[in-house]
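These notes concern the structure reproduced below.
A protein chain is absent from this complex, but the other protein chains hold their places.
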Amino acid sequence: MMNRIARRLRLLALLSWLGAAALAFAAEAPRQTIVRAILVEDDAEKRALIGTLAGQGDDAIRTLLIAWRSDALFVYAAPDGAKIPVQLTGEKDDKDAQAALRVDNGQALQDAAGRPLRLVGGDLKAVEHDSNLRRAMKAVLDLIDLVAPDPARRIQAIQTIALAQDLSKLPLLQARQKDETDPRARRALREAIALIELKDPKSETRLAALAELKELHTLSSSDFLKRALKEATDQADRPAIAAATAALQAVDLHRSAVDFFGTLFRGVSTGSILLVGALGLAITFGLMRVINMAHGEMIAVGAYTTYVVQNVFGAGVTLPCFGLNLHLSGMNLEGAAYQWYFVAAVPCSFLAAACAGILLERTVIQFLYRRPLESLLATWGVSLVMQQLLKLMFGSNNVQVGSPVYLSGNWTVNDVLLGWNRVFVIGFGGVIVLGMWLVLTKTPLGLLIRAVMQNRGMAACMGVRTTRVNLLTFGLGSGLAGLAGAFLSQIGNVGPTLGQNYIIDSFMVVVVGGVGSIVGTVLSAFAIGGVDQVLQQYLPAWAPGLSWVPGIGSFLQNLAQDAAVFGKIMVLGAIILFLQWKPSGLFSTRSRSLDE
Amino acid sequence: MTMTPSSFRPAARVAGSELAVTAMIALLLIGLLPLLHATGQISTFTLSLWGKYLCYALLAISVNLLWGYTGLLSLGQALFFALGGYMHGMYLMRMIGDLGQYHKPIPDFLVFLGWTKLPAFWEPFASFPFAFAMVFLVPGLIAYVFGYLAFRSRIRGVYFSILTQALTYAASILFFRNNLLLGGNNGFTDFKFILGHSLVDRGAGPATMRGLYLVTAVTLLLVYVLCRWLNGTKFGLVQQAIRDGENRVLFSGYATTHYKLFVFVLAACIAALGGALFVPQAGIINPEEMKAQNSLEAVVWVAVGGRGTLVGPILGALCINLLKSWASRAYPDLWLIILGGLFILVVLFLPGGLVSLPARLAPLWRKRAADPAAVTKS
Partner (left out) sequence: MPHPLLAVEDVSKSYDGFKAISNLNFYLFDGELRTVIGPNGAGKSTFFDLITGRAQPDKGRIEFGSSPTDSHDLTTLNEYEINRLGIGRKFQTPSVYVEHTVWDNLVLSLKGPRGVFASLFKRLSSTERDRLDELLKLIRLDAKRHWKAGLLAHGEKQWLEIGMLLAQEPKVLLVDEPAAGMTDEETRRTGELLISLAGRHSLVVVEHDMTFVRQIARDSQVTVLHQGTVLCEGKFDEVQSNPKVREVYLGRGKHGTR
């Protein structure tokens, strides 16, 4: 017992010494340190040298120390008498020889002629190690990640240690607690210590640990708590049962809060996606009463424009383009300059889709302003043609659109995972809505648009050039679809049929919101997005409740497990029921004519 | 012109030439094709192809009944077509018995999903009369419920189109799921028997196919006659009045909801009948058949043939599908562009469809005969 405590103390001393030593030796590469540790004679000095490694996160340390422990390090005496530590790796050949890597630089050992040497382990002197040294190495290995410069690595290491619930690791973690500054890592440390203390023989310590876990209520502790509860139940340990139950409850509460906010976030971001897709439609359908079935293809045009811009910024791309294999040479930008591609792609997408829209308006739609059903059919024809053209131009497979760094990755707030691209889409939706509102209410164009949309004939009589306004309005609506495409390219696949995935949803959003009402469109997008995500989140949990339905109960239960599909269908059902209540959507624009 | 007691209104009186043309087409389809097949002039494949076209013509008629005559552009007719097909397909699947790949008494895909016993709702489909009734009941009921809700809240025009499209979309993603126990994305195929007649047998197969073709052609003729009759009744008048000014009809005391519901259910049943006849001739039914695009394609047939006319949809369905069969083989890359382009052109320049072509060309023709210079001026 004494012995163990003494050892622990020694270890502690070593650890605190390490902090200072790490700074002193920081200039020296870890490989050099290891070479010196191998060659030095004195055991204490060896240990000290090894100990200095702990402050550094070089991957070589792990490989080499593990090799050392498993007798794979040898000292090779070069013909000129120099002692070169090497690591023997790889398959042994028929002469038992292996490839030799120099410890000091990781390169293959070469003979005078510069050819790689193969050595036989038996001929060389293995680098030795005793139990003290091995312990020092293990401490280093355990600690390597604990002191890694990247907090995420540190947290990872802490969690790995916690998972093992090894009491002997406790002092290590407690020592770290003093030096750790990152708040999240500190939390992880507290959790890890409490988790390990669950295994402590003393019941007070265990109770204290449970109380601590209750306070921390992390999602990861749930399984441990369940196990602790089971053990406590087996031992009929009343206070422990109570403490474990309380901790579990705290965790569950936290989990439902996380689920709730996660769902909320996903609902809002789904809503934003719907909104971004539907806003263009809110103009072409809502204001102009043109049913543009090719709206989805306008979105696809925007997405493909992003793709092209990305490749022009990058290495260039060869497009099938009607079998011509058109080559677009890239600017081969790197790093930050390349990351700007998305910023450039946004206006390009807008313009490309707006041009496509203007072309469509001139060639087809201008003849159909009075015939909404026919505009639906003609634009469906357009959508078929455009899909096929996209296929011929870009190939029928999905293309890869990479995300710039500022749109990839996640942001975790209190266990709620927020994808950057989704956060961005929410902000983007807000910006577009604001922009559109400004254009429609604060600019002369907006006034003209509203005048023409309300009464084409009258506006024309007042001298408004309705054709121009129609053109611009349709261009604006299509351009918005293009913007949507640029952003959707960051979220889903980009393929020729991309638009088809969004068109039905977009129409639903506009219809539910009330045709002609931008406010309605915004509200309905979020409502539909929210309902959809709530159903996806909670349907699987509710599914067992469907068993009461006579005859097809189990069948429905099965079906409800497909939350995504079943959820979509339920959303549609909800929309139909909603329209029973408000046939013209959330916000309706009235008309008095008899044939509306 | 005076009223004749036999027809409700003078405008519905059959123009002699149209009747002659229709009769001739009917004779060709019902008489000549099976005869050619029986004598070996055309292959069973070709005959079934025509059989499928005729089923599509039924689908087109249902679209036209709604869109052409009632002003309801339903984009959900492919759903009803497919549902009819699925109902009949369930019967055909049961008739495979244990001749499937797994030699189990239940359909292969159920074995594959780990079922050992037939799910309860599959049980009665071994009976043809039951399946036949379901062909009408299931699509009819869905059309009734959906139509009731939609018409009750006065959803019309494009809103109706969008909602029916969403309905179709929802149904198709549902049918793609294996959990629905209707074959997932593979659907039903490998049929063996219908009413005891082999569909695949080298000897008996062609005769069965010929029988199916004949039934289809005669059904089409009967449905055509039904529509013709409907068009001549006061119901037809109300129907078209709803198309042109629904509110006015309401103020004349007609419950337009009931009329629209009737037409919607009737059209669903006609589409379902088409689907049911389609399945044994195509040899397969899967969720692809109820894609939203198929509904729109059926609308193209009607538009190209001539909406609001009786033969238009049939003509359109046959022409476009013949064109499709040829073009999708000859120019697979361009087919969609051809279809889309054709549609744009018809909507923009020939709203009356092919049927209106003679009437449009006639004055041109006459003028040219009278004064060649006038044509260039006009």
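By letter and in written order, the chains are A and B; residue numbering begins at 1 in each of them.
Quick note on the criterion: a residue touches a chain if its C-beta (ideal position, glycine included) is under 8 Å from a C-beta of that chain, and two chains touch if they have at least 3 such contacts.
This one's a predicted model, so the numbers in the text were calculated from it and none came from an experiment.
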Contact residue for the chain not shown (choose from B:C55, B:V238 or B:A271): B:V238
Residue touching the undisplayed chain, where the options are B:A120, B:A133, B:A255 or B:L322: B:A255
Chain B residues touching the omitted chain (full complex): 1, 3, 5, 8-11, 230, 233-235, 237-238, 240-241, 243-245, 247-256, 258-259, 262
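Note that only the chains that are shown with their structure count from here on.
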Distance from chain B to chain A - Cα centre to Cα centre, in angstrom: 47
Complex contact set, residues of chain B against chain A: 67, 73, 119-121, 146, 149-150, 152-155, 157-159, 161-163, 165-167, 169-170, 173-174, 176-177, 179-181, 245-248, 292, 296, 299-300, 303, 333-334, 336-337, 339-344, 347-348, 351
Touching residues on chain A, where the partner in the complex is chain B: 291, 364, 367-368, 372-374, 376-378, 380-385, 387-389, 391-392, 504, 507-508, 511, 515, 551-552, 555, 558-559, 561-562, 565, 568-569, 572, 575-577, 579-581, 583, 594-595
